[in-house]
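Right, I'll just put the structure down here and ask away after.
Only one protein chain is missing from this complex, and each of the others stays in its spot.
== subunit A ==
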Amino acid sequence: MSIEYIISMITNNWPMFLRGAGMTLLISIIGTIFGAVIGLLAGVIRTIPKPERKMKRILLKVVNLILSAYIEFFRGTPMIVQAMVIFYGSALAFGIDMDRTTAAIFIVSINTGAYMAEIVRGGVISIDKGQFEAAQAIGMNHVQTMWSVVLPQVIRNILPATGNQFIINIKDTSVLNVIGVTELYFQAKTVAGISFKYFEPFFIACILYFVMTFTVTLILRYIERRLDGPENYSMIGQPPPQLMLPRNNANID
């Protein structure tokens, strides 16, 4: 083994590695986005205040129960096992022959959704009660309050956790090789099988994983900074002097 050997391995097999990395990115990007949407929906439903009407209260309770079961189940079992159960189970039980990529995206999405639901719920709970009250006081209903006031703040606050989940997804899609998804780990394994070399293909995969996750980290930091906006705001015109110096005009009688 040597640097030259690794380079020749890359030059001979780069389309495989590239396709593998591409597949890994595809699954983790779509899975994270779908998962975040599922998590937002689930998190918002789980924070709806107790309705007045009895029928609605019962309905909400049932929905909450289903959501809790979903969250606990997917957080409480390994993704590698879920992949086997869902992929082979769907064929066995419903005769559905799932496309492997579709199955992979599905599994990553619902897994991410289960984690994100809890992150979103925490995010909503951490928003100051005064924000909800101010929105209600101007006549907003729950959906308007959430959409215009609460969720934008929640999304900003959970962005680091979402980025974290994205990075975990990039790495954890590797377990999906068990259902034959041609992601990066699967491709590295294939190259290893052909060349009878193990260190080199996995070393290349390792570098590629790190490049992907680190790029994501940098992009997210940039987005966070953009979302926070400029430190300063621009004044429109010049304020009258007494407003710049409230001290001098505090005594009014």
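The definition used in the following text is that a residue touches a chain if its C-beta (ideal position, glycine included) is under 8 Å from a C-beta of that chain, and two chains touch if they have at least 3 such contacts; residues count from 1.
Please note the rule applied: contacts and distances are computed from a predicted model.
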| item | value |
| --- | --- |
| Protein that the absent chain corresponds to, by UniProt name, given "Glucose/mannose transport system permease protein", "Electron transfer flavoprotein subunit alpha/FixB family protein", "Amino acid ABC transporter ATP-binding protein, PAAT family" or "Ion-translocating oxidoreductase complex subunit D" | "Amino acid ABC transporter ATP-binding protein, PAAT family" |
| Residue, one of A:S8, A:T102, A:N141 or A:T215, that touches the chain absent here | A:N141 |
| Interface with the undisplayed chain - residues on subunit A | 52, 128, 130-131, 133-141, 144, 148-149, 152-153, 156, 229, 232-240, 243, 246-247, 249-253 |
